[in-house]
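Sending over a structure as structure tokens; questions will come in a sec.
Excluded from the complex is one protein chain; the other protein chains are retained at their positions.
To keep things simple, chains are lettered A and B as they appear, and every chain counts its residues starting from 1.
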Amino acid sequence: MSENVDLDVMIGGPQGGGIESSGQMALRVFMIKGYDVFGIREYHSDIIGAHSYYNVRVKAQKPRSVRLPVDALLALDAETIFTHYNDLAPESYLIYGTESLNTRIDGIAPMDHDTKERVKEDLKQKGVEPVASEVVKYLASTGVKTVGLPFKDLLKVTAERLKTTVVSVSKTVNTMSITALAAMLGIDLGAVEKSIQLYFAGRKGIVDSNVEAARTTYEYIKDNYGVSKPLPDGPHRNKVRMIATGNDIVAMAKIVGGVTLETYYPITPSQDEAFYMETHRVFDLDEEASRSLGQSKTGTLVLQAEDELAALNMAIGGALAGARVATTTSGPGLSLMNEAISFAVITETPVVISVWMRTGPSTGIATRQGQQDLLHAMFAGHGEALPKIVLASGDHLEAYYDTIKALNWAEKFQVPVIHLLDKYMAASMMSFDMEDVDPYKVPLERGKLVPNPDPKTYKRYELTDDGISPRAPLGTVQYIVSSLEHNEYGVVTEDPVIREKMSLKRLKKMETIEREIPESEKAVLYGDPDSRITIVSWGSTKGPILDAMGSLAKEGLRLRFLQIKTFLPFPTSTVKKIIESSDDVIAVENNAFGQMVMAVRMFTGLNINKRIAKLNSRSLMEQEIYNGVKKALSMKEGLVVVSDGA
Amino acid sequence: MARNWMDYKTDAWVQWCPACGNFGILTALQRALAELDLPNEKVSIVSGIGCSSRIPYYIKTSNVHTLHGRPIPVAQGIKLANPDQVVIVASGDGDLLGIGAGHFVAIGRRNIDIKVILHDNAVYGLTKGQAAPTLPLWFKTKALGQPNIQSAVNPLLLAFASGYTFIARAYAYHIDQLKEMIEAAIRHKGTSLIDVLQPCPTYNDIMTKEWYEKRIYYLDKEDPSWNPNIEKPEDVKKIPKIVEKMMEWEPRIPLGVFYRNTMVEPLDVRIEKIMPGYLQNPPARRSIDIGGRALTNPFVAFKDRIVTT
Partner (left out) sequence: MSQARSCAMCARWRPHVVYPFVGLCTHWGKLTMDTDSCEHFTELVIDNRGIYWVPEMRSRVTGEEAAILVRRGVRVYLGAYLDPDVREETYGAF
């Protein structure tokens, strides 16, 4: 029964050494088998050689997180074995290349010194010598099925069958590993072959050699390890589906959502979003749009700026001219954008800033997870840079719709919108269907954009009941825009009466925002609405929390989970109501100081006295919430630090 | 219906000190716009923060007064979104060469069709006369607490090294010549710099009107054969001479157009190559929806992420 399938697979190896293609291929194999997948990559901030790994979760219906221990570990090098030998479930599979067996831990130069010492100490206690072969033996003794792949021999056989040289098939090693994994998990060769066709689409020679490599490996596994119990087909066979990272899906949403100019300065983990947009700068229109515009393609301009100061200021310039604009960055870039955020506020310029958070402070750990820019975003910009909107998405599909909403809100309310995302989402990928990313669900709205203003009466900053003024693009009518306080025409003034009116205009606009964004967009309640145990969290912790709640519910512990989605405007009444009707409230965040808890206190006056925090910069996993909640419930108050991940 | 320079005047009170060189720049700019007969709303003058950066209030066009150091990025955003707009940056030496120097360089790499007018008074006027990046080494104006121990940057050479394709130097009180240079810059399609030597009688008591007028001369007056145009490959032979003239400062300061290169593609042409249709439907004007309905579907536009199971 496919409903019972819940697999966790890990693939580890040196950065630049095939992890990415192996991970991508593995995800496709499971999708072709009919399953939903969720994968996340953990990578080091060097370019080539250091350890990186992929976690993949496989379920019949939308997995939202990954879990330890895993059911199978594919180790593309010895460092993977040394780093993850404690992460294997009993009866799981370890698949490795026999070439790595002789490696001693001290010989692995890229491995972090502190990690090495910790592993050596642990192995010493287990009585295991720090050589890969000994660790493999030890794992076998604990019930792990160990599968050694003699890559060179397999390559030779493959080459002979294709009547070619070993060298010319040498790049099929990744496919061999994935095939071995598939074979051990009971997946048929057909699914592997189909994923090869898909992954290397259009490159015939490469497809052929990889297919042959897969066949060779499949036979080798069958001959040496027998045939595994077949994995049943999942519910999603014979469909046209998609798999995308968070970076991809936000890029898609920006293009679908009508961004015509995106500026950026490269920074991890945001750059792949801009990169994806650059690749798709010219895109196909759907049938209806082609017909009504009389063209089949259109374009989105993406420009790499010289720094984040330029990126945001250019975007603002584009918006002043009437374009729908966005930019993308991470914490350090948001720091540089602060002054321009304030500029966007006073000039009432719509701009969406996607902020992919990572580990700080400062350069921190550039490629790892963190949720440390919440207060930074809320308080970004000097001199009371309000109104603005701060919105945080919980997962890929939310990020898709939120991006479109953010673009609408920016133009409707003429404010900067900071859209908080993070490395967890940037580097994770999930499978989904056409109806999950419905481009027509959120209609595009441009608010009070007036393309043809009347020059005689036009006032850019006209005082209105809702605080929002008609916005004419520069070039359509003569007026001035200023970073200085200005009157209704945009002309600079220090007049106390007008200054006060403009302050009140901005305040009124925030009230409009609070009123017009429905409460359901500000916070969402999941789980048992009547439970008196509540988790409060925000952002990408959503997936692990929901998955852990499922496991806890099976044990009879029914929780509810309040996800805060907008911090400006803040869902004050909802948060108050939920906290006041709970016996236990547990906050979950990837930061040390409890930034969301501070925000809750600021807006509601209520405290949350139990916190779960993950601070080791790795991705939050289901079991950490599962264990963390139990621990938090056993305490009166305090901080539970969860620390899984290598 | 030709426009008169008065058509570009606003009724704002001009907040500069009496005899400030900025008045000359303002007048020349208004006259150049009139001469070119540009519709008021089709011109954007973008400034940063400084005395000079108040110029957007005094010219009746679609202007933006931005942040200290950021007029160049904002101007580029406007131009990228709407390539038909005439975009002029007018800002101080501190703004463009100090806090905003990175943008001053980066814009040259793009050869985007923007004119940069550098109000070069060698001081930070608005913050009371500190040394600007163009103040020569050891100069000690009255306003300075100590002599200037930092050397001056050469804006012309910096622009040349950065890829600007039109480089000129003018003098704020020579309104007619400055006006002509502005017109020439606007006619040139590419990133342009006019370094305007601008006396600041209030804070720069060294580089005064008299100081400048003893030193300045016009390249084409001195040498009637002077031709700054690079129009064909063999014209690069002129470059050593051009650079030599850019480096000349004491005892004589040359003015005029130093360099005009028409062989470098401007940014809009480059964009059109990688994104056909850009010029016809630029970001500010292309439709993004049909009555609120998005123009595409991820499964139509992003086929590289499709998995057929």
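The rule is simple: a residue touches a chain if its C-beta (ideal position, glycine included) is under 8 Å from a C-beta of that chain, and two chains touch if they have at least 3 such contacts.
Predicted, not measured: the structure shown is a model, and the values here were computed from it.
A.B. asks: Report, in label order, the displayed chains that the undisplayed chain touches.
C.D. replies: Visible chains that the missing one touches: A.
A.B. asks: From the list A:A109, A:V227 or A:V497, pick the residue that touches the absent chain.
C.D. replies: A:A109
A.B. asks: Can you work out which residue in A:V167, A:V227 or A:V497 touches the chain that's missing from view?
C.D. replies: The missing chain is touched by A:V167.
A.B. asks: In the full complex, which of A:T279, A:S296 or A:T363 touches the chain missing from this view?
C.D. replies: A:T363
A.B. asks: Looking beyond the chains shown, say which of A:G39, A:P269, A:G527 or A:P569 touches the absent one.
C.D. replies: Looking across A:G39, A:P269, A:G527 or A:P569, the contact with the absent chain belongs to A:P269.
A.B. asks: Determine which one of A:Q15, A:S92, A:T175 or A:Q414 touches the chain that has been left out.
C.D. replies: Residue touching the absent chain, from the options given: A:Q15.
A.B. asks: Name every residue on chain A in touch with the hidden partner chain.
C.D. replies: Residues touching the hidden chain, for chain A, are 13-21, 41, 43, 45-49, 52, 76-77, 99, 103, 107-110, 151-152, 165-168, 170-171, 173, 266-269, 271-272, 363, 366-367, 427.
Definition applied: only the chains that are shown with their structure count from here on.
A.B. asks: Averaging only over C-alpha atoms, locate the centres of chain A and chain B and give their separation in whole Å.
C.D. replies: Distance between chain centres: 41 Å.
A.B. asks: Could you please specify the touching residues of chain A with respect to chain B in the complex?
C.D. replies: Within the complex, chain A touches chain B at residues 28, 31-34, 198, 236-244, 248, 252, 255-261, 263, 279-286, 288-289, 292-293, 295, 297-301, 303, 305-307, 309-311, 313-325, 339-340, 343, 347, 404, 431, 434, 437, 439-440, 443-446, 455, 473-484, 491-492.
A.B. asks: If you look only at chain B, which of its residues touch chain A in the complex?
C.D. replies: That would be residues 12, 40-42, 44, 46, 49, 54, 56-57, 60-67, 69-70, 72-82, 84-85, 102-103, 105-106, 271, 274-278, 281-290, 292-302, 304-309 of chain B.
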